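Have a look at the structure below, then the notes.
Missing here: one protein chain of the complex. Every other protein chain is in place.
Just so it is clear, A, B and C label the chains in written order, and each chain counts residues from 1 on its own.
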Amino acid sequence: MRPTPFRPKAFPCDPRYIRDHTTGLVWHRVAHRVLYADTDRSGIVYHANYFRYFELGRAELLRDAEFPYRSVEESGYVYPIFELGLSFVKALRYDELMWVHTRFRELDRVRVGFDYVITSSASGDYICNGFTRHCATNQSGSPVAVDPMTIEVYNAFPS
Amino acid sequence: MRPTPFRPKAFPCDPRYIRDHTTGLVWHRVAHRVLYADTDRSGIVYHANYFRYFELGRAELLRDAEFPYRSVEESGYVYPIFELGLSFVKALRYDELMWVHTRFRELDRVRVGFDYVITSSASGDYICNGFTRHCATNQSGSPVAVDPMTIEVYNAFPS
Amino acid sequence: MRPTPFRPKAFPCDPRYIRDHTTGLVWHRVAHRVLYADTDRSGIVYHANYFRYFELGRAELLRDAEFPYRSVEESGYVYPIFELGLSFVKALRYDELMWVHTRFRELDRVRVGFDYVITSSASGDYICNGFTRHCATNQSGSPVAVDPMTIEVYNAFPS
Partner (left out) sequence: MRPTPFRPKAFPCDPRYIRDHTTGLVWHRVAHRVLYADTDRSGIVYHANYFRYFELGRAELLRDAEFPYRSVEESGYVYPIFELGLSFVKALRYDELMWVHTRFRELDRVRVGFDYVITSSASGDYICNGFTRHCATNQSGSPVAVDPMTIEVYNAFPS
């Protein structure tokens, strides 16, 4: 159950990315803080709310690549999720500041996927990792090929 | 801050309505139970989540009058909220079963409003009261007159 | 991606359970309806909200076995989730009535897991399946053995 250690190092000249020195992989990252609204009566973040954090990670990765998801949708595409997963090592608590790390997991003709790692900003503790897989559809929900903006973001992602 | 006492009595032949013997008013009611997802780390229901319960109360009032809100929307109307309020006497806790009581607050040419009272099913305790006010719009968001279905539900509400 | 077909048949004398005639497995089930609050601007239920439905399924399975999760917690145990997953075949829409089917996935000395299948009540359509895996902890969050109530529910689950 222990994940591979995650050892982020600053990316030269661009604080929006880090390189994990365990795997060599580059990740986009964004800071976020836990609200009271996110917690449950056990004192930790309710499990479903991590998908909000993943959405934020994904949205900011696309925005920082200059193709915000809103523009993707305005160009006629929707990317519903068809599969997702999440594994916890530790829980986040109220008011804790986190890093949400996001990178592409896959891209094929009709699907795109993202991987996520959340760490605690203060302690560096590994909190969880997860993924979401999306299929490309048009606005009526029919499957289509992945749009050109998403392909461009994928190809331009630092490595 | 103490609200008027709420003394619900069963409505003859229809368990979906009660009459409050303090005010004489008739309310629709529906039972609902608190999920873990609704609570926050102080152990009680997070305040914003009461509006989910109010939505449930409103939806079931309309459904029991045979004009579910989905049909109202399918007939071309949307009812965005322009004002809402909520006052607490006591908090709901995890797994607590509640009654959500709902009745019309107002109906005029372009607006409709609902009042809500939530009580604990087990103890009868008064939990909170609140209201939502909605304006009638068409699907492009322009103000229109309240639709015929809603007027019919309003006129048929038991008194 | 197509899941095994799900062919629920009523369970003799107990409407809270069904047998899936494709696999022969028994599932607990509970009905639930989509709120406006659950949807997002693409018109379907936001993916994270399915974990609310799973929580409901899990809670009602335990309640119907006479050991509601609240009693489990009151006896000193907490069951945080350490892994979860979800695969969609189809999306739920506003006001749609669903069946949430739940059964044990596993039980070992320190962990318990549940599987879920959601179907549309009206059409019978397969919506999604998923799972949650929980570890037993005491109230300070230290790992402990699974509590006796949960073991009893597991052993008594119809087969």
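Here is the rule we go by: contacts are C-beta pairs under 8 Å (C-beta built on N, C-alpha and C of every residue); 3 or more make two chains touch, one makes a residue touch a chain.
Please read all numbers here as calculations on a predicted model, not as lab measurements.
Peer 1: Where the complex has a chain not shown, which of B:F11, B:F51, B:F104 or B:Y154 is the residue touching it?
Peer 2: Considering the complete complex, B:F51 is the one touching the chain left out.
Peer 1: Per the definition of touch given earlier, which of A:A37, A:V89, A:L107 or A:I151 contacts the omitted chain?
Peer 2: Of these options, the touching residue for the absent chain is A:A37.
Peer 1: Just name the one of C:F6, C:F51 or C:Y94 that touches the chain not displayed here.
Peer 2: For the chain that is not drawn, the touching residue is C:Y94.
Peer 1: For the chain that got dropped from the picture, name the residues of chain C it touches.
Peer 2: 36-37, 39-44, 46, 48, 93-94
Peer 1: Contacts of chain B with the missing chain: which residues?
Peer 2: 1, 42, 44, 47-49, 51-52, 78, 80-88, 91, 132
Peer 1: In the full complex, which residues of chain A touch the absent chain?
Peer 2: 35-37, 51-52, 55-56, 59, 68-70, 94-95
Here is the rule we go by: only the chains that are shown with their structure count from here on.
Peer 1: Using mean CA coordinates as chain centres, what's the chain A-chain B distance in Å?
Peer 2: 37
Peer 1: Scan chain A for residues touching two or more other chains and write them down.
Peer 2: As it turns out, chain A has residues touching two or more other chains at 42, 44, 48.
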